[in-house]
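Missing here: one protein chain of the complex. Every other protein chain is in place.
Entry: subunit A
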Amino acid sequence: MALDDDMREALDMFITEARDLVQGLEEGLLELEDQPGGGETVNAVFRAAHTLKGSSGLFGLQHLVEFTHVVETVLGSVRDGVLDVTPGLVSALLPCTDHISAMIEGLAGGRLEPDAAQAADGARLLAGLEPYLADGSAMTAGPVVAAPDAPPPEMAWRLVLHFGEDCLRNGMDPLSFLRYLSTLGTVTGVVTVTDRLPEAADMDPESCYLSFEVDLVTAAPKTEIEAVFDFVREDSDIRITPAESQFDTYVRAIRAMPENDRIGDVLITSGAVTELEMAEALRIQQERVVREGNQPVPIGEILIEQGIVPRAIVDAALTRQRRTTETRSQDTRTIRIDAARLDKLIDLVGELVIAQSSTGIPNSAGPDTSSEAQGEVMRLVDEVRHSALSLRMVPIGTTLRRFERVVRDVCMELGKEVSLVITGGDAEMDKALVERISDPLLHLVRNSLDHGIEPAGERRKHGKAQQGTLRLNAYHDAGNIVIEVADDGRGLDRERILAKAIERELVAPGTTLTDSEVYNLIFEPGFSTAETVSNLSGRGVGMDVVKRNVTALRGSIEVETARGIGTTIRIRLPLTLAIIDGFLVGVGPSSFIVPLDRVTECVELPPGPLGRDCMNLRGEVLPFIRLRQIFGVPGQPARRQNVVIVEQSGQRTGLVVDSLLGELQTVIKPLGILFSRVKCISGSTILGNGEIALILDVGPLIAGHSDREQTRQAVPVG
C-alpha cells in the first residue's frame, strides 16, 4: 500500500492509538483475572479489541484484522456471558496482546506485513484460542476481495422500484439512489409512476408514494445493482430484470455453462437471478407447501410469477439442467449409489446364495451328476456376493485421519505433546459400520489423551520420551476388522480400578478377579476412575457407552495394558452388517436363528418338573427361557429338548428348543414396518427350503425375561 502524507499521518495516529488500546486490553485482562465479574471492564476490553480490528481494516492491515477478529470474538463471548473468565482464558489471551503489540511495533518500524516468525507466532496463538470459540466459525474475517475477470459486457436492465412509505423518514432519498445508479452505468430512461399517490387530503407530506421504472445499461453484475438498494430493501419492493432485448444473451450464457443439475445454481451463476432473490423465491415456495399442503411448485414457476426472470430464461436453464442429467448418466467412471438400491442388491444376492445352497443338498433320487456344475455355481455366487458387498466397503483411513485434528486440539487444551500414528488406513469395512464406529473411536482417542498419556514432565521423570504416541491401527483378521487405539501412557491401574469398582458396588469386596476381568470393569456402566472430571472425558459418554455401541454392531472390545508402558484397546467388528453367522434351532414347526457369537454351548435339557425355569449346569444354576412358551408356538414339545446357552453382558441364559439344526451364514432381512415394535426379534432370513426363520435379538430377550421373572416373583403366590 502506498502511503501519501495524509495517510502516513493517519497511520501514525493509529499506531499511537493502538498502543494505548493494547495496553488497555492487557490491563483489563489482568483486572478481569482478579475480579472476573467486572461488567464495565469486560465491555472496555471488548471495545478495545473491536476498535483495533476496525481501525486495522481501514488501513488494509489484513494480518491485524484477522488476528484481532478472533480475540474480539472470544471477548464477545465473555461479554455475552457465554464464556467465563478463567485463568486459562486470561493466559491464552495475554500472549495475544503481546503479539498484537509486536505487530504494531512492526508497523511503527515501517513493516506493513508480518514477517514469517511473527505469522507463525500468530497462528500458534490463534490455535490456543480455538477451544474458546463457539463453533470455529469466527476464524475468518475481513473483506474478501475477488480479482475481477475480463470486463464483462454491458447489459441492459429494467428496474422497477417501489419505494416504501417510510423511506424519507428513514433518511433515504429515492432520488439519491437514482443518482447513484448513474455511477454504475448509463441511465437510459426513467419513468415516474404515480399511481400510489393518494388524494391530496389524505397525503402525508413526510411519506413517499413514488415508484420509478428505470432503464439502466451497465457492465456491473446484477448483485451489484441489487446492492445499491441494500438500505431500502426492507420496506421497499425492488425488481431488477434483464431488459427484453437481453434475453438472448442470458439464454446463450446458460447454454455455454458447465454442467450443473440444479436449476437454482444455473440461474444464479448465469447472473439472471441473485442469491437474495433465490432465497426469497425458496421462502415463497416453502410457505405455499405449508399453507396448501401440496407438492412444491417448481422454483422456476415461482421466479417467473414473482417477475424475477422471464420464462425464456427459465426454460433455457431447465434445458441445461436436463442435458446435465443426461450426460451424467453416461458417466461410468464414478457413480453415486443410492443406499437403498444397494441394500436391495445385497438382499437379492443373499437370496441367490440361499437358492444355491438348496441345490447343494445331495439329491437322494439318483446319482449326483451335476456336482461339478453346482460347484461352479457356488463359486460364482460367492464371487458375486463378495463384489456386491465390496460396493459398500470403504477404507477406514478417512475416518481415522479425522482424528489428527482431534489429537492436535485436545493436546493443545491439555498441554500435552502427542504424535498420532495411523496405520492400516487401507483396511476396508462396511460404510454403515464406519459411520457408526466413529463416535466410539473418538471417545477412546480422547480418553487415551486425557487419562492414558502422561504430561511431559511426568513422562520425563519415568525416562520416557517427552512426546507421547497414540497409534490407530486397523487390520483384517478372520472375517473381522480390528481397530486398535494404543497409547504409550501410564497404563491402567489395577488396584485403583478394583477399589473404585468395590466403592461403586460393582464387585463384592474380597472377590478374586483375573487381570482381564478387572480391566474389563472399566466398561461397566457408572464406572469412572478419573479423579477430576475433565472437560474432555467428562462429557457424559463413558466407556460403557463405547462398549454398548460396539456390541450393537455385533462387535467386541478388549483391553490390553501394562503398567507404565501403555494401553491398547482393541475393537473387533464384523466386516458387514448384512450377513451374520447364525445357529439354526427348531421349535415345533418354527425355526429360529441365534447369532452364533452369542452361543457358548448346547446341552440336553435334563428331565424335571415342567414349571421350573432353571437347571443345574455343572453345579451352577442356569435360568432358561422356553422359546415355545415365549413365542406361543403351538403343539407339544419334543420328547428330548435341548438348551442353547447364550451369553449377554456376562450373564448366561439357556434357550429351550426342540432341535438343534446347525450353523449357517444368513443374510439378515429387516422385518417390515408392521413388526417394528417387536422386541426380541432383530430380523428374518429365508432358509434353503424356502421357509422363514426369525433371528433372535438375544439382549432384549434375556432382559425382558428377567424383568418378567422379577414381576412374577414380586406377586405373592396364593
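Criterion: a contact is a pair of C-beta atoms (placed from the backbone, for glycine too) under 8 Å apart; a residue touches a chain by one contact, two chains touch by 3 or more; residues count from 1.
Just so we're on the same page, contacts and distances are computed from a predicted model.
> Can you pick, from "ABC transporter ATP-binding protein", "Sigma-70 family RNA polymerase sigma factor", "Response regulator" or "Arsenosugar biosynthesis radical SAM (Seleno)protein ArsS", the UniProt protein name of the chain not displayed?
UniProt protein name of the non-displayed chain: "Response regulator".
> Which candidate, A:59, A:523 or A:592, sits in contact with the chain we can't see?
A:59
> Looking at A:168, A:378, A:414 or A:502, which residue reaches the missing chain?
A:168
> If the hidden chain were put back, which residues of subunit A would touch it?
6-7, 9-11, 13-14, 17-18, 44, 46-47, 50-51, 53-60, 65, 72-73, 76, 138, 141-143, 168-173, 176-177, 179-180, 183, 206, 228, 230-232, 234
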